[in-house]
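Omission of a single protein chain aside, the complex is shown with its protein chains in their original locations.
Showing chain A:
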Amino acid sequence: MTIDTTLDGFVHPALFYRSDDEYLAALVPFVSDGVAAGQPVAVAVPGPRLSVLRAALSGVADRVTMIDMAEAGRNPGRIIAGVLRRFADEHPGTHVRIIGEPIWPGRTADEYPACAQHEALINAAFTGRDLTIVCPYDVVGLDPHVVADARVTHPLVWEADSRYPSDDYAPERVIAHYNQPLDGRADAVAMTVTEVNQITEARRFTTAHARALGLAEERVADLELIATELVTNSLIHATGSCVLRLWRHGDHLVCEVRDAGHLSDPLAGRRPAPGDQPFGRGLLLVNELADLVRAHTTPTGTTLRALLRLVR
């Protein structure tokens, strides 16, 4: 295998690995070459993968930023702003190397559509930047359709014995494909919010039902912010009223806001906070606070769902 030490511009490969050996054979040189070249390197992978890499990187581990993706990236909607841009923006003027593994075999069916859309949106988010984000895929543990999606969301594929451009690369297709209708729930409690002066009442409605549904007290403030920002966003951007709904879904509390607006910017809530305006961080905040955010948007209506874990 040739080691590419001349990464330049924006490089976004999917790395397909079949074993720890293949994982390390590709990633250890990626990290150590970057360190040797004086480039900033971050490794954002789920905990068990982090252990494997850390052991193999013993010589340079202290010069690499290690992030547990299962924690920092639990909600894939916050990875671009909270993990990738945060690290890249701290190191302007040089090529940055990041290993980002947002998809692993434990990802649930609820999480996966948001994960795939996140992978697709990395391309638009980093066009023109000088960094490499290599995304490892455990092709033994993951479903074949996940691996097929990775070929659509990544312009390059790295395998153990070859590196090649992906013929299937078309990230907007994955964004559209996973923009799936989110079905209503009969057991949800609902409140219609028409006016700004109902926001406070909507927040009280949310916390009262969330406590009844078992949300831990330490997450109540997060949910107060999530519900308030979602409803506020709807009242600002959509015409007419919005409907706030809450229910329990497995081990999660779901807080949903449905309105007649259109979320036309797929990167909304995924860019780091703009420095100069005293608003416009509502969706970013929701992405940071929720354990998962799902969205469905069309020109005639948008549904945003924030999920919070009920059990630790």
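Throughout what follows, a contact is a pair of C-beta atoms (placed from the backbone, for glycine too) under 8 Å apart; a residue touches a chain by one contact, two chains touch by 3 or more; residues count from 1.
Quick note on the criterion: contacts and distances are computed from a predicted model.
Participant: Which name from "Xanthine dehydrogenase YagT iron-sulfur-binding subunit", "Ion-translocating oxidoreductase complex subunit D", "MEDS domain-containing protein" or "Phosphate transport system permease protein" does UniProt give the chain that's left off?
Facilitator: "MEDS domain-containing protein"
Participant: Can you say which of A:67, A:115, A:285 or A:308 touches the chain missing from this structure?
Facilitator: A:285
Participant: Can you work out which residue in A:19, A:94, A:108 or A:200 touches the chain that's missing from view?
Facilitator: Checking the options A:19, A:94, A:108 or A:200, the one contacting the hidden chain is A:200.
Participant: Out of A:123, A:153, A:228 or A:303, which is the one that touches the chain we can't see?
Facilitator: Checking each option in A:123, A:153, A:228 or A:303, the one touching the absent chain turns out to be A:228.
Participant: Over the whole complex, note the residues of chain A touching the chain we left out.
Facilitator: 82, 196-197, 199-200, 203, 218, 221-222, 224-225, 228-229, 232, 235-236, 272-273, 278-279, 281-282, 284-285, 288-289
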